[in-house]
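Excluded from the complex is one protein chain; the other protein chains are retained at their positions.
Just so it is clear, A, B and C label the chains in written order, and each chain counts residues from 1 on its own.
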């Protein structure tokens, strides 16, 4: 089980604080693909993904128990 | 072993980031007494003491591995 | 309402929230650094009525961090409450700004609470006034938002009567000597960060979004890159004389320091209601980087350019001033 915390408008978009993925292991790239397919989340490629308080590259492997956060960069200023 | 993190001017006063106490168990009140005696830290009674991210009363017991933080209230504004 | 459109678009506020903000009264005690910043943000947010209280005047050394003031205000030495009101009115004439040049110890201060306030924001620079606000806030059942900063270090916590611990539950009694911006220094972003926390909690209280109110005390150091949220619930004390079951509101009763100008000596004498522990006091003053001399009878140091002498019996002389306000301010910042 992998917990994925949502930030900013993603919370409203999914209407929840976090998503739960049933996997034991998944790469960051695969996570992006699932978000796009199963959750029809668009612009996934520009979302920054942190694993255990550290941003991760697409090749990195997320393991059960890791805490994942989806951080959308925003443009307001 | 109990780690005590220092905040604000306490860092400068002790010239370090944290203090290490060799105890396995100690109450918050005893910690205050030790700080006063062994480290000649004054005004100890007005310092707020947090144990594992939560402020603790003087009766509370600190155990090995707990993370303790000394938070001095300041008056500037 | 058009001018608040970006705030109304923010869904936890919305049209409803904006109307609530518009109908509320905020009291800001002290318009120095934190008070400047919070007063400005709440004025821009369109609060209905804003009362500001300050006893000080604008000084050149304030300009580095007190964002309501410009050089002209320091040049004219305007009282802060007056200079603040001018700028706030230029920012938003819809807000009713009431400015009082006075001490929080003065009689009219209590009447602000009696008339009704929705939230009080801490812009003070001393603990004595905070304990007074705390007792008044508990007595009149008003939330108040503590904020304090020095150097790159800051703290904030919103106190809700009947729910959270109060200031006296957190800080049992007055620290004996204080680290302030005048002895440790301060950088402006520290002020703005504390003010951001205070203003965010004030907005939550004003729009009555109770569930959103942060129930922890935030403490951070901007230069050392530290940031913590510490839960406070356990400190709520049923025996607390300010918010507990049997209340005496000690700050509303405590003997006040007595003050007098010493004729022909440019010196003010203050009688602290308790005796001084000169040794402890000297240690702490030293720790903050100041020079200090002491013996069993008295301690001598310099505070903000004033030679200051403390006697063990609680007497204190502040040299180089005949101004009671100045002397009182020094006393409260460092020793009260």
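Following the convention adopted for this analysis, a contact is a pair of C-beta atoms (placed from the backbone, for glycine too) under 8 Å apart; a residue touches a chain by one contact, two chains touch by 3 or more.
Note that the coordinates shown come from a computational prediction; the quantities given were computed from them, not determined experimentally.
Seen in the complete assembly, the chain not on display touches A, C. Within the whole complex, the absent chain has one touching residue among C:110, C:222 or C:252, and that is C:222. When the whole complex is considered, the residue among C:28, C:181, C:205 or C:287 that touches the unshown chain is C:181. Residues of subunit C in contact with the chain left out of this view: 2-13, 37, 40-41, 44-46, 60-61, 63-65, 67, 70-72, 87, 90-93, 151-152, 181-190, 192-193, 195-197, 199-200, 203-204, 209, 212, 214, 216, 222-225, 227, 229. The set of subunit A residues touching the chain not shown comprises 7-9, 11-13, 40, 42-43, 45-46, 48, 50, 53-57, 60, 69, 71-77.
By definition in this document, only the chains that are shown with their structure count from here on.
Between the Cα centres of subunit B and subunit C there is a gap of 25 Å. Note: centroid distance subunit A to subunit B, computed from Cα atoms, is 38 Å. Separation between the centroids of subunit A and subunit C, computed from CA atoms only, is 42 Å.
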